[in-house]
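Here the complex is missing one protein chain, while the rest keep their positions.
The letters A, B and C name the chains in turn, as written, and every chain counts its residues from 1.
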Amino acid sequence: MADTLVRPTTGQGIMMVNKVDIKMYQSPEKSTWCPGCGDFGILAALKQALVGLGLAPHDALVVSGIGCGSKLPHYLRVNAFNSIHGRALAVATGIKLANHNLKVIAVTGDGDGYGIGGNHLIHTMRRNPDITHVVENNQVYGLTKGQYSPTSEHGYLSSTSPDGSIEVAINPIALGMAMGASFIARGFSSDPKHLAQMIMLAVQHKGYSLVDVLQPCITYNHVNSNEWYKERVYKIEAENPNYDSTDRDAAWQKAQEWGTRIPLGVIYADPSRPTYEDQVPLLQRGSLLELSERAMRSDYDYESLKAEYM
Amino acid sequence: MADTLVRPTTGQGIMMVNKVDIKMYQSPEKSTWCPGCGDFGILAALKQALVGLGLAPHDALVVSGIGCGSKLPHYLRVNAFNSIHGRALAVATGIKLANHNLKVIAVTGDGDGYGIGGNHLIHTMRRNPDITHVVENNQVYGLTKGQYSPTSEHGYLSSTSPDGSIEVAINPIALGMAMGASFIARGFSSDPKHLAQMIMLAVQHKGYSLVDVLQPCITYNHVNSNEWYKERVYKIEAENPNYDSTDRDAAWQKAQEWGTRIPLGVIYADPSRPTYEDQVPLLQRGSLLELSERAMRSDYDYESLKAEYM
Amino acid sequence: MVQVNDINIKMGGEAGQGVESSGAGFVRALAKGGLYIYGLQDYQSRIRGGHNFYQIRASEHPISSFSSNLQMLMAFDNETVTEHAHELVEGGAIIFDEGLKFNRADVDAGKVKLIAAPLKKIAKEVAGDDIMANTAALGVLAGITGYEISFMEDVIRRNFKRKGQAVVDANLAVVQRGYAFGADNHAADYQWKLQPMPNPKQRMVLTAHQAFCMGAVAAGCRFNAAYPMTPGTTIIEWMTAHAGKYDILTKQTEDELSAILMAIGAAHAGVRSLTNTSGGGFDLMTEALGLAGMTETPVVIVEAQRGGPSTGLPTKTEQPDLEPVIHAGHGEFPRLVMAPGNVLEAFHAGYRSFNLAEKYQMPCIVLTDMMLSTTQETIEPEDMDFSQVKVERGEYISKEQLDAMTEEWTYLRHAVTPSGVSPRAVPGHPKAVYITTGDEHDERGYITEDPPTRVAQMDKRMRKLEGARQEIAKPTLHGPEDADLTLIGWGSTYGAMKMATDILNAEGIKTNFFHYIDLWPFPAKETEALFAKAKHTITIEQNFTGQLARLMRVETGCVPNGKILRYDGHPFSQEDVVAAVKKEVNING
Partner (left out) sequence: MVQVNDINIKMGGEAGQGVESSGAGFVRALAKGGLYIYGLQDYQSRIRGGHNFYQIRASEHPISSFSSNLQMLMAFDNETVTEHAHELVEGGAIIFDEGLKFNRADVDAGKVKLIAAPLKKIAKEVAGDDIMANTAALGVLAGITGYEISFMEDVIRRNFKRKGQAVVDANLAVVQRGYAFGADNHAADYQWKLQPMPNPKQRMVLTAHQAFCMGAVAAGCRFNAAYPMTPGTTIIEWMTAHAGKYDILTKQTEDELSAILMAIGAAHAGVRSLTNTSGGGFDLMTEALGLAGMTETPVVIVEAQRGGPSTGLPTKTEQPDLEPVIHAGHGEFPRLVMAPGNVLEAFHAGYRSFNLAEKYQMPCIVLTDMMLSTTQETIEPEDMDFSQVKVERGEYISKEQLDAMTEEWTYLRHAVTPSGVSPRAVPGHPKAVYITTGDEHDERGYITEDPPTRVAQMDKRMRKLEGARQEIAKPTLHGPEDADLTLIGWGSTYGAMKMATDILNAEGIKTNFFHYIDLWPFPAKETEALFAKAKHTITIEQNFTGQLARLMRVETGCVPNGKILRYDGHPFSQEDVVAAVKKEVNING
């Protein structure tokens, strides 16, 4: 990946950039995923991206929901908050507002992020906090044993849709466009190198960045298998080096592509949109954490408040 | 309005179409809205539309959430379920699935429908039940005394945004496009005649139909006042009689219009998409209510179930 | 000292190794032979790997609990040996593939037989694929225990039918080879035997969730909306599987809020409606529960408990949600809470919940748990009597009655009545056009803040509980009336506590067992009557705080003499109960 993409972050880190290597991210835990699960590729790509960005494990904080994919933060050593199903973005926003020095990354499943978590998703998109959202989109509910998910295709067969799902699948890219997401990319777990690059670009992007990741669930989703994806994916950059990801119209068109051809890469990016934090004057003076710690040492004048009520 | 729009529905009604007149919709309750509130226009338009469609009060069922606007069903005599804040669409879907002979209309505020109710909104859109959703969009939280809402514009001043809101307003039209809503229109409470037509078209449309209604809140929203809207709105039909509401691209472009010029009318309609109910084979045999009543008379063979476990 | 038809077999392995299907297959073969079965499952919150087991108990007599003492362990992986070898009794055996390398130190070889079977080899040789090693294992098991192979063969024919004759034949060949291996080499020195009963009676083997669903459909439930959540999901999966036959509409929703609200909507429209979930999802339903209470909408919610709090132990059993469901939702509104303890009680709860919810126009929460979702029990088919299932709708105004009404405008959805129940009409009829709302309302359903109206509506709603209290299922008593020791429990501990009671009595400790099924409104009178007579009371629950004991105290003032609480995610076996009781009362067994 291009060197220009890689710049060390500031943050609270005391480690030197050159000291960051992938071994630091080694978790003591063994994964519980099925052998062959696409989540392994996503884990590898995420580690790679963090290292590539020169971030130490304490510079980042990974928030996840509940699901197979949401167990990811247990399998790399990093600050992490494995929250409840569907709610990762809300927790992530709280963390980001409290300490914007942390690189906050939300990792969710498709059910997690696009299904039950839909309301946080759409409102986070329009708020644009500087959070990267990696969605392990296996088009199925993995951990609960294979029910159809919001990205399952029309006709998908499962225990709760034995005659085929009759819902239209969510198009997360189009949704992001409509809700003002400022960065939207798609990756594929079987191409972790490309995916790592997507994640790096997403983390470097200032604002809410969505990385929708095609992820085979080898146990339950026998339609959208590794082969199925491989036959369809192509890289936007490779096909059209002039693709302008800042062009809303082009991105909207690209967002519609699905089925026979599925684009990978940065579909949309608006580097000009200010982040939520950037628009809070308070946070320009430091992190809320610092202000709160100062407040706990109590060098504010509270006595004067009384006069308001006299 | 064009006569072709008006056709009597079947439903369970025993009333004759020619017997339906607006007096039947007279509620015994007095409204609690502020004099001059845009909700009056919406109420008038809704009544007009129901009468125009030849529906009797028992043929329709209005579900609302909580907010100033959600009190609407108390002010017309009709079957109604005034539910909880943000949840009208879920209740409406349950009612529709249980008795698809009822014309189900959900009436919500912008906070209600686009804010807290966002998850039901996006998933209802992609499911496409035959429900009409009228959003009283006053771009503010009225009933809770004027906080900014998801449709309040960037910079909007309120008690919770004294320095101006720093969120990007939701664009419900674009959201509907992205989520596969099959009918999307915009009306204006100060033009109840046009609005009534929009509601009639929406109710006649088979599938989820969104009618976003610009509604001045004369008490709290001093930015988006009646005058503000009047200066900006125009009717798509009037400006471009050739506008093709089935053209997704054109609709997407139209969806972006806001600010100096705000389009009113049917922005998008896909009459070809099947409704959710149409795709449930069971419901082709009658309403679930009828089946359930049959079940309560118990002419099903349950004994044979036992064999499954022997 | 051969022992016939009294055995506990545990099969263990990783998720994905077929533990569940092997267990289920063997259970069916035994049931076909007229034996009573109890099948316990345990799995982890992961899809492959980890440690799962299936524990089968078989007997000629009715059984309602598993035992801590195993006679046979079938190990598909090392961990099974490490974890469970110590549960084997003297003379017990471990069956494993000869290729499995486990730590021999985990096994007391003097006490336990090691049966290294060529499972994969048989499968490979006979069928060309070691995937059928499980079938071989079942053959070995049948061979060693002497159980007639034809029963296994029948199960194989039935289970593999849709995969074609070739698969059936291959499996049959494999099971036979396994059988021969077991019978020839190990049957002689293994003392526990299984044999079909003469003219075996065909009984049902099923879970409480399955039975609940059967009761529910029989009561006319035709709508089930849910968001998947273990261990509640088995409900909507059952309903979906039977949707075609019974005209049921099931809907997987975007979240649990939507699930209960769709159910409320459908119920309001007149359809008997169900939602199912577990604790976390139930939390999300809390606000809507109050809406059902306020709008007087009958809706049934199955809350299948698991280890909490929060995501907790997603696949483990616990009973920590009794007080939470009784108090869920701000404000005060009436509700029903029932907690069936076994398959038959669940069947009855299936229709009772809908009848009571509709008669009293309030939400009914059915508390189940991981155990009731997955454990299989045997029942006599005649005990599941569909002809006895009555649909009781209470004050429901039919279309015919509405047609006959002369006046319009008179229908009062929330009429104040002596019973608190207001006659209910469903929307769609010109004589009953009405509004209802979660705001406080008057008799017509319009919003009001008028204090007397408010008080009248509040009193009316809460008054319904008094009627309901007369109709709930009363606690049952098992064992001698005049016992020295009274065990008290609720829900899924039923089976273990019942069998423990029998054991204690057999050991000369005169014990009885008081079991709650319906818990809200609380059967206070019955509780007081029990305490008036009981000599020494012990509550047994699978939670930390002793929630039933708390409930008894707040509702009646009765306080048990002792409490036994377990919250490690695992169920009580009958021996666990016996031991804990003895410890509690200082009897050294």
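Note that contacts are C-beta pairs under 8 Å (C-beta built on N, C-alpha and C of every residue); 3 or more make two chains touch, one makes a residue touch a chain.
Being a predicted model, the structure only gives us computed values, none of them experimental.
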Which displayed chains the hidden chain touches across the whole complex: A, B, C
Candidate in contact with the missing chain, chosen from C:I56, C:A263 or C:I326: C:I326
Touching the absent chain when the full complex is considered, from C:Q17, C:T207, C:N276 or C:Q305: C:Q305
Touch criterion as defined above, residue of B:Y148, B:Y208 or B:Y229 at the omitted chain: B:Y148
Touching residues (missing chain, whole complex) on chain A: 11-15, 28-29, 56-59, 61, 63, 66, 71, 73-74, 77-84, 87, 90-99, 101-102, 119-120, 122-123, 280, 282-283, 285, 288-289, 291-298, 300, 302-303, 305-306, 309-310
Interface with the unshown chain - residue positions in chain C: 44-45, 278-280, 282-284, 286-287, 289-291, 293-295, 303, 305, 307-316, 318, 320-321, 323-324, 326-333, 437-440, 447, 449, 451-452, 454-455, 458, 462, 543-545, 550-551, 553-554, 557, 559, 567-570
Residues from chain B at the interface with the omitted partner, ascending: 32-35, 66, 68, 84-86, 115-116, 118, 141-145, 147-148, 150, 159-162, 219-220
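Throughout what follows, only the chains that are shown with their structure count from here on.
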Overlap residues in chain B, where contacts from two or more other chains coincide: 119, 122-123, 280
Set of chain C residues in contact with two or more other chains: 254-255
